[in-house]
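The complex appears here minus one protein chain, its other protein chains still in place.
Up next, subunit A:
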Amino acid sequence: MPPSTSSDLTLSVNGEKYALTVDHRTTLLDALRERLDLTGTKKGCDQGQCGACTVLVDGRRKVACLHLAVAAEGREITTIEGVAEGERLHPVQQAFLDLDGFQCGYCTPGQICSAIAVIEEHAAGWPSAVTGDVRPEAGPPPLTPEEIRERMSGNLCRCGAYVSIVQAVARAAQETNGAAA
């Protein structure tokens, strides 16, 4: 008997449970946008190269375009619609607004979800490709503009708003845990 090509599953998104039947070919990105009407997560390249579809899966930033929806069952997904607390914007959202961390705004939901995770990864002591000494004894690197640019390099902005994006991430990091250098 050929295997079933669809599944009934429950997705947990921004604290809400959604029951749906998905064709296994459905990506998490398409499930969010087309089935759950959560269109804040954007489709850019659809091949894992631009970061526009970045969401948090169990707190880790991932690209939803390469994540099968069926493989997301049992995981807690947070999208841009779920990062604010009621009417109070997330510090990263506020910083992007205050410092013009965007132009057209299409990549912004992915940039913000990614930046939220970047600040947490840095606070956890993770080094990056531009960290001079990766040994734990060296301690966490200061979150310099160079570090921010490297850590955010998975999020492309075709408007080229990078200068303001780096400033927004630096300010949000400073507010969150006093980390920016």
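Operating definition for what follows: contacts are C-beta pairs under 8 Å (C-beta built on N, C-alpha and C of every residue); 3 or more make two chains touch, one makes a residue touch a chain; residues count from 1.
One rule holds in what follows: contacts and distances are computed from a predicted model.
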Assign the chain not included in the display its UniProt protein name, restricting the answer to "Sterol desaturase family protein", "4Fe-4S dicluster domain-containing protein", "Pup--protein ligase" or "Xanthine dehydrogenase family protein subunit M". "Xanthine dehydrogenase family protein subunit M"
Could you tell me which of A:A117, A:L143 or A:A161 touches the chain that is not displayed? A:A117
Where A:H67, A:H90 or A:R171 are the choices, the one touching the absent chain is A:H67
With the missing chain put back, which residues of subunit A would touch it? List them for me. 2-5, 7, 23-25, 27, 46-48, 51, 54, 57, 60-63, 66-68, 70-71, 114, 117-118, 121, 124-129, 131, 134-137, 149-155
